[in-house]
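Can you read through this structure? Questions will come right after.
The complex appears here minus one protein chain, its other protein chains still in place.
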Amino acid sequence: MQKLLCGIAGFALALLGAGAANAQSSVKIGMINEYSGQFADTGAQIDHGVTLWMKQHGDTVAGKKIELVRKDTGGIAPDTAKRLAQEAIVRDHADILGAFSLTPNALAAADVSAQAKKFMVVMNAATSIITEKSPYIARTSSTTPQLNYTLGQWAAKNGIKTVYTMVSDYGPGIDAEVWFQKGFKDNGGQVVGSVRFPVANPDFSSFIQAAKDKNPDAIYIWIPGGAQPAAVGKALAERGIDTKKTKILGQDALASETALKSMGDIALGIISVSDYDYNHQSPMNQAFVKAYNDEFHRNPDFFSIGGYDGAHLIYAALEKTGGKADGDSLIAAAKGMSWESPRGPIMIDPQTRDIVQTVYIRRVEKVGNELRNVEFASFPNVKDPAHGAKK
Amino acid sequence: MTSDTLVAAAPAVPAAPHEFLHAQARWHWAEIAFWLATLLPFVLTPDYLALASQVAITALFALSLDLILGFSGIVSLGHAAYFGVGAYTAGLISVWGWGESLTGLVAAGLAAGIVGYITSFVIARFRHLALIMITLGFCLLLQEAANDANWLTGGFNGLQGVHTWKLLGTFEFDLYGYTAYAYALAALFLIFLLARRIIHSPFGLALRGIRENGARMPAIGAPTHSHIRTIYTIAAIIAGIAGAILTQTTETVSLEALGFQRSADVLVMLIVGGTGRLYGGLIGAAVYMVARDQFSGLNPQFWYFWIGLLLIAIVMFLPNGILGGLTSIAAYIKAKWAKAP
Partner (left out) sequence: MLPALGVLFDGVAYGMLLFLMSVGLSVTLGMMNFVNLAHCSFAMLGGYVTVTLMNAAGWPFLATLPAAFVAGAAASVLLEHIFFSRFYNSNELNQCLLTIGIVFVSIAGAAYIYGTDQQPMQLPAYLQGSFNVGGVDLAIYRLFLIVVAALITAVLMATLESTRFGAQVRAAVNNQRMARGLGIDVDRLFAFTFALGGGLAGLGGGLAIPMLGLDPSFALTYLIYVLIVVAVGGLGSIAGSFVAAMLLGVADMAGKYYVPALGSVLIYLVMLVMIMWRPTGLFGRR
């Protein structure tokens, strides 16, 4: 049986070998992404963003053909992600690693990027330390501190004196809690209570009740996407929270398109922070949304824009190096790059290689017959506050 | 019906217990061929060494589950608990400054063994669905505890700062995975020899008796509970070692090392390969992981579908797992040869 398997593997290798003959004139991007499992939707949106860019700008840059090699991690699996990154480089001769939706996977693959000296573009994972793990990483999405510190700051300066925070009890949620509270407290606000609920929590009524008991000006809720936003909305309605009296604050996933559809009118008034929404009013974004809809029959979201700008960065860096795809040239080219994206102006910070962008505060309002996130405040050139800061 | 290992059939009427055991313990040519074949990836498919090393680690984990499930009848849905304890122990030792691999393995095995020993007191008292749920519950609890203790374990992001020193002071863990595979394979082989020795001993026979009819064994003088505790602890140690090797070769460890998904996956692999045959776990791990890798490469979004079909097909056509099917074929061929003049 082992022999048969090795035989099959050898045969597959031979097939791949035939493909690798063209390695000189092509640049391969190993997309270490989630195509199946719980996070498959996020992975799909990132992939769509990249393929849309490639469709719009052709698949050749500086004389090199760009190819995507898709690898599925299946979910949170750092050992698999690391192996897939290794295989992308060793087996498929990838020059660039991309996608990376989940922090544990990104952190594991960062080691490979550092060891093999390959350019790595993080298109979603939002934990600050990722870019510090390898000198070849650049990020085109956002970081949790970047968004939540800004929200906390805004809240404290805009009439919200007391807040009750509730977050999912895992890395990104805890990150969000720490930085929101920091932004809030640094600007004079008072945190009257906080709770961390289990990650797979389906029911929020007890937690919302506990928050209501403390009677804060605002309730800050951080949850990942999925089924939870709808459940939160229901709990808010059932516990009788009046969103005009008690403001609901959160990050993008709380008010994503699917979340709003599931929550219905309960969601009116929710204030959230994000780097991108398909409702952003700019000609470039409107064109982007139309193109995305034509191709994929759905609206883009903050995952899609991470992929789209990630592809933009790879193309721009390759143009600048004239097609040289080694890690040192590409990262040197990427540092300091700035451009206008459908989300607004963005830049890759030359010191931290992390993203610097405009952060938007939005409110859920009825636009025509639909619920949309309408931007009403924005903060340009926000850097990630965690790099170099002591937590 | 007792299962036999991939070994020449014992004589129809065993002359004496010791001779029976000796006959069972002889090395079959197929076994030698198998172990030689495990060396092939170095030469034939060096691009797949990273996958090969993870197959070897999972095979070791599946072997430890076979000792309790296949040979002793203890169905566990939470065996990843010990894998995870071993993985985190090796990781933490490395983070605290000591990155030597072999001593890390010993420490991890010890830690997992202690946890296994303590839990074995509970395990030995239950059977059937209650046992399954207790093992599951314990593993889920441990995972939650590890998430809560994120000051120690790194929580969701995983443990950062794990760095393994050069193996035996000379071999760097390279990008291709030569060192990783050699390390994992060596550990697998050595521990396999140990497991084989255990199974082909009177203790091993007693375990099989317990599996077949646990109530009857004390009547012939076998201390059931104590045997179960022993094999459970041994299985925990081996699982812990497998976890440690994963941490050391990938320099990363996170909560999913303790997860339900990992426990369920290894159970599926063992059933696919064939329980109670020592090689079942190894073959099941190889088949399942390579199939998953290939399906995933061909069709990243829907490989679940093909794997599901594969599982259904195996259950329908190979009810005793792949090894069961192979031994049936071998027996059939032998019978045909015996008939021919």
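As written, the chains take the letters A and B, and residue 1 is the first residue of each chain.
We adopt the following convention: contacts are C-beta pairs under 8 Å (C-beta built on N, C-alpha and C of every residue); 3 or more make two chains touch, one makes a residue touch a chain.
Just so it is clear, the model here is predicted, and its values are computed rather than measured.
Asker: Based on the whole complex, identify which of A:S25, A:N158, A:S206 or A:Q351 touches the chain you can't see.
Answerer: Residue touching the absent chain, from the options given: A:S206.
Asker: Using the touch definition from the top, which of A:S36, A:S272, A:N285 or A:S304 touches the missing chain?
Answerer: Answering carefully, the residue with contact to the hidden chain is A:S36.
Asker: May I ask which residue of A:L68, A:A231, A:I248 or A:L330 touches the chain that does not appear here?
Answerer: A:A231
Asker: Which parts of chain A are in contact with the chain that was left out?
Answerer: Residues of chain A in contact with the hidden chain: 36-38, 40-41, 44, 169, 195-198, 200-203, 205-207, 209-210, 213, 225-228, 230-231, 234, 237-240, 258, 261-262, 264, 266.
Asker: For chain B, which positions touch the chain that isn't shown here?
Answerer: Considering the whole complex, chain B reaches the absent chain at 75, 122, 126-130, 132-134, 136-138, 140-141, 144-145, 148, 260, 264, 267-268, 271-272, 275, 301-305, 307-312, 314-316, 319.
In this text, only the chains that are shown with their structure count from here on.
Asker: With chain centres taken as the means of their Cα atoms, state the distance from chain A to chain B in Å.
Answerer: Whole-Å distance between the two chain centres: 37.
Asker: Inside the complex, what are the residues of chain B that reach chain A?
Answerer: Contact set of chain B toward chain A: 33-34, 37-38, 40-41, 44-45, 47-48, 50-51, 54, 144, 147-148, 150, 155-158, 160, 175-177, 246, 250-256, 261, 283, 286-287, 290, 294, 296-297, 300-304, 322, 326.
Asker: Per the contact definition, I'd like the list of chain A residues that touch chain B in the complex.
Answerer: 1-3, 5-6, 8-10, 12-13, 16, 33, 35-36, 40, 44, 70-72, 74-80, 82-83, 86-87, 89-91, 103-104, 107-108, 111-112, 115-116, 127, 129, 169-172, 174, 198-199
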